[in-house]
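Okay, structure first, notes after.
Removed from the display is one protein chain of the complex; every other protein chain stays in position.
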Amino acid sequence: MATRRPRIYGLLAEFKQPEQLVAAAREARTAGYRRMDGYTPFAVEGLAEALGRRSTHVPLITLIGGIAGGTGGFLLQYWAATIAYPINVGGRPFNSWPMFIPITFEMTILGAALSAVLGMLALNGLPMPYHPLFNEPRFALASRDRFFLCIEARDPRFDRAQTRQYLESLGPQAVMEVENL
Amino acid sequence: MEPEAPTPTNASAVRRSPFIQPGYTFGSVTDKIGSIVLTRRFGKGWWAGFLLAFSLVLLLMYSMTYLFVKGVGIWGINIPVGWGFAIVNFVWWIGIGHAGTLISAILLLLNQTWRTSINRFAEAMTLFAVACAGLYPVMHLGRPWFAYWLFPYPNVMGVWPQFRSPLMWDVFAVSTYFTVSLLFWFIGLLPDLATLRDRATKRAHKIVYGILAMGWRGSATHWYRYQTAYLLLAGLATPLVISVHTVVSFDFAVGIIPGWHTTIFPPYFVAGAIYSGFAMVLTLAIPLRAAYGLKDFITMRHLDNMAKVMLATGLIVGYGYVIEFFTGWYSDNKYEFFVAMNRLFGPYAPFYWALICCNLIAPQLLWFPKIRRNVVVLFVMSLVVNVGMWLERFVIVVTSLHRDFLPSSWGMYEGTRWDWFIFVGTMGLFVALLFLFIRFLPMISIFEMRELVSETSGHEGGD
Partner (left out) sequence: MTPLDLAAVRAKLEGKKGKHYWRSLEELADDPRFEEMLHREFPRHASELRPGVDRRAFLKVMGASLAFAGLAGCGVKPEEKIVPYVRQPEGMILGVSQYYATTMTLGGSAIGLLVETHEGRPTKIEGNPKHPASLGATDVFAQASVLELYDPDRSSVVTYLGEIRPWSALLTEIQSAMAEQKGTKGAGLRFLTGTVISPTLAAQMESLLATVPDAKWHQWEAAGTDSVREGSRLAFGRYVGTYYNIEKADVIVSLDADFLTSGAGCLRYAREFSRRRIPDVVGGMTRLYAVESMPTSTGAMADHRLPLRPSEVRGFAAALAAKLGVGVAGSSSSGVEFADWIAAVARDLQMHRGASVVIAGQEQPEEVHALAHAINHALGNDGTTVFHTDSIEARPTNQIASLVDLANDLDAGRVQTLVILGCNPVYDGPADLVFEQKLLKAGRRIHLSSYPDETSALCQWHVPMTHFLESWSDARAYDGTASIVQPLIAPLYGGKSVHELIAAFAGQPEAAGYDIVRTYWKKELGGDFEAAWRRALNDGFISGTQLPAVSVTPLSGPIPAAWGAAAPSEPGKYEIAFRADPAVYDGRFANNAWLEELPKPITRLTWDNAAMVGPNTAQALRLTYTIDSTGGEHGQIHVDRARLEYQGRTLDAATWIVPGLPDGLVVLHLGYGRSRAGKVGDNLGFNANTLRNSAAQWGGAGLRVSKISGSTYTLACVQFHSAIEGRELVRVATLDEYHANPKFAQQMLEEPPPGLTLYPNAHEYNGNAWALSIDLNRCNGCNACVVACQSENNIPVVGKEQVMAGREMHWIRIDRYYEGSGPEALDNPETHFQPVTCMQCEDAPCELVCPVGATNHSAEGLNDMVYNRCVGTRYCSNNCPYKVRRFNFLAYSDWDTPALKMLRNPEVTVRSRGVMEKCTYCIQRITKARIAADKEDRPVRDGEIVTACQQACPSEAIVFGNKNDSASRVAALKANPRNYGMLAELGVRPRTTYLAAVRNPNPELEKGGGHGA
């Protein structure tokens, strides 16, 4: 059973107001559901917590990227100016480090920014052109004015009938089955 | 053109008035902004504007070709004035770019919700301005086909760039600035691209926006990481934007030439950049909100705030002017002092006084709320400041060089028609890109407007 891929991706409950979604999410979690996610047209406060998301790694990645960029930037200049091709420029010493600061700084920023963005995308698994949720026409409203809660079929407590009942008990606009073609 | 929404006039009202006219819902906000891109048809006005701008782009192409064939000798530059329009325009464009980053990053950190409705096109403006600026360093080279020598790459010659040169700092600062601004802008666009993808009816739209949206589906988890990253970017962009114009100012401050060799330059340049940047935002925002009926989103209160920022930065710049002369006099350095006097009374004095009028005197009108709330005056004012800031850069570059240490080598500089063609050409490029932007991308951040709706209009978000 666990080996066979479920025919449907999950059940999708549509709400009108962000607060309803947050409440529903909290409910579902206390009801023991784990494999679920909320879908909203903008970042709804408290939703992630309600779904039990813990801290993300993005800041750490950014920090590492920044440090790497900075040291890389300085070492490049130091190496080029003192080891690879040392030349007497205007009587300045080969390692005139104060003049290497600006580039070091810029490289720090560049490294950090790139890793922040790419890190975020990577963790989010983007780009992902296809996703089962897109099979549900009404899901298009998730980027307009509707708020969705999806309990995925992978959830151990998932049961087509019961879960649907449970979701309807949360007072959504509608509950839909999301197919997994 | 939609009827002008009732705009409050008296000061307190403006201060209290919301950043979005009441009555909007998640849906209506989304549709109103999205429709400009998806359904609204290209008006005659758009075509006229775009074609005009594009003809200037053609002029730019022509001039650049001639430039590359003949050499920089077609410009007015000479010895002693080795830098002219190219560098002046470079600094000017870069400066303009700064407001965008400032609005999107710094105001975000400061939690200024009013940024929401202007940050998107302010960022676009940044990108396009930096793109225009980026052309000049390449064009002004005597041998532009070797421009890549300014990048550190392993090569058979075994030589590397000379990292002590402020021009190298420019290369890194500007390219970093462009990259980060682009990321910032694109990340900001991502959810809106998803919206467009979902709203799109035309197949082409579906495909293009579908690809660009990267499959964004507004998952709570994604939103969570997304916001962290966005905030971090803002945190990074803030010191970056400060550093960029600082580095640009180093091009001069590191030089030995009296009039350049000044420690006040970094802060004074940064302030000037923000000054000119906000002026440009106003120059763009005022016609846009009228043309696309966005007065409800870009309200009087926005204009009022931007005017205030201009006033503040304008005063900082003014302080810079004063200090320049103070140091010229206080240093008791005959060369410095001469440059100061030469600016006031020398052959380029008219430029100097013009810039004082544009940057220092005229903006004092902004102390009066009535002026700040008079759209027309504000628009004119923004143009005046843009001119003034260009003149400032001209004065800094040219008047310092044209009479330096040895009177024997004193000379003068005047832009040739090619200087002007290229300058006007980049303006055309800038405007053309903006025209494309407002047609193909949401010029206001939709998802952030939704947030604004949910914050201001409480819970009536749904329809």
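Chains here go by letter, A and B, matching the order in which they are written, and residues are numbered from 1 within each.
The rule is short, and it goes like this: a contact is a pair of C-beta atoms (placed from the backbone, for glycine too) under 8 Å apart; a residue touches a chain by one contact, two chains touch by 3 or more.
Note that the structure is predicted; figures quoted are calculated from it, not measured.
Novice: Which listed residue (B:Lys32, B:Arg115 or B:Arg164) would be found touching the missing chain in the intact complex?
Specialist: Of all options in B:Lys32, B:Arg115 or B:Arg164, contact with the hidden chain holds for B:Arg164.
Novice: Looking at the full complex, which residue from B:Val91, B:Leu401, B:Ala432 or B:Val453 touches the chain that isn't shown here?
Specialist: Answer from the full complex: B:Leu401 touches the omitted chain.
Novice: Of the residues in chain A, which ones touch the absent chain?
Specialist: Residues touching the hidden chain, for chain A, are 87-93, 96, 98.
Novice: In the whole complex, what residues of chain B lie against the chain that is missing from view?
Specialist: With respect to the unshown chain, the touching residues of chain B are 68-74, 76-83, 140-147, 149-150, 159-162, 164-168, 171, 251, 254-257, 334-335, 338, 347, 401-402, 404-414, 416.
In the analysis below, only the chains that are shown with their structure count from here on.
Novice: What is the distance in Å between the mean C-alpha positions of chain A and chain B?
Specialist: Between these chains, centre-to-centre, one finds 31 Å.
Novice: Quick check: in the complex, which residue numbers of chain A touch chain B?
Specialist: Contacts found on chain A: 16-19, 25, 37-44, 47-48, 51, 53, 56, 58-59, 62, 66, 73, 76-77, 80-81, 84-85, 89-90, 92, 96, 99-100, 102-103, 105-107, 109-110, 112-114, 116-117, 119-121, 123-124, 126-131, 133-134, 139-145.
Novice: What residues on chain B touch chain A, complex-wise?
Specialist: Chain B residues touching chain A: 25-27, 30, 152, 158-164, 168-169, 172-173, 176, 179-180, 183-184, 187, 191, 194-195, 197-199, 210-211, 214-229, 232-233, 236-237, 239-240, 243, 247, 250, 447-448, 450-451, 454, 459, 461-463.
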